[in-house]
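Only a single protein chain was left out; the remaining protein chains are all shown in position.
What follows is chain A.
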Amino acid sequence: MRGHSYKYVATQVKFFIEKGKFLLIVSNIRMSIVEFGQAKGLTSTPNRGLAIVDFMVRLLAVAGTLGGAIVMASTEETLPFSTQFVRFRAEYDDLPTFTLFVVVNFIVSGYLLLSIPLSIFNIVRNTAKNTRILLIIFDTAMMGLLTAGASAAAAIVYLAHKGNDRANWFAICRQFNSFCERISGSLIGSFVGVAAFILLILLSAVALSRRN
């Protein structure tokens, strides 16, 4: 009996010693991570939160602009009563503004995809200033481009819906229904991208101005 109890006590003590060693190792690793973080400035959490929001807004903007470009580029409608001489067909190619819209949206979504690695780098390294100012400069330029393309297309869509009596411009939406719906819907994605860009510029500026 005594032997058994000694063995039991010995195993319990061994278990506690092993547990203590494990805890010591874990606390060592934790302290070294904290020291590493303090040395490299990685423990400033407000900038990290901003950078994560920046990344997510970028993904949202990619979805919006890419969706708008694809929906606009795939619109075409042929009315059922086309005759031999007059052709009642509408395509995005027929209006140069829509061609501009598609091209601009593809360019902006390509830029956003290329800037995602830079945004991930900003999450990892919080005190990066040069990459943030680079992102602000390019985001501002791309925002101007996207807003120009989206509002030009919006002006044409408005004309297509309402027409204009003075200039004798007929509202084509009365004939081409599904064409009209698709081009109106593709504008929404593009304007979501514009709002996202405004937010991105503000986030980068606020992250730049914090003293770490």
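The working rule: a contact is a pair of C-beta atoms (placed from the backbone, for glycine too) under 8 Å apart; a residue touches a chain by one contact, two chains touch by 3 or more; residues count from 1.
Note that contacts and distances are computed from a predicted model.
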{"item": "Per UniProt, the name of the complex member that is left out, chosen from \"non-specific serine/threonine protein kinase\", \"Response regulatory domain-containing protein\", \"CASP-like protein\" or \"Palmitoyltransferase\"", "value": "\"CASP-like protein\""}
{"item": "Residue of A:I17, A:L79 or A:A141 touching the missing chain in the full complex", "value": "A:A141"}
{"item": "Residues from chain A at the interface with the omitted partner, ascending", "value": "90, 94-97, 129, 132-133, 136-137, 140-141, 143-144, 147-156, 158-160, 162, 164-170, 172, 194, 198, 201-202, 204-206, 208-209, 211"}
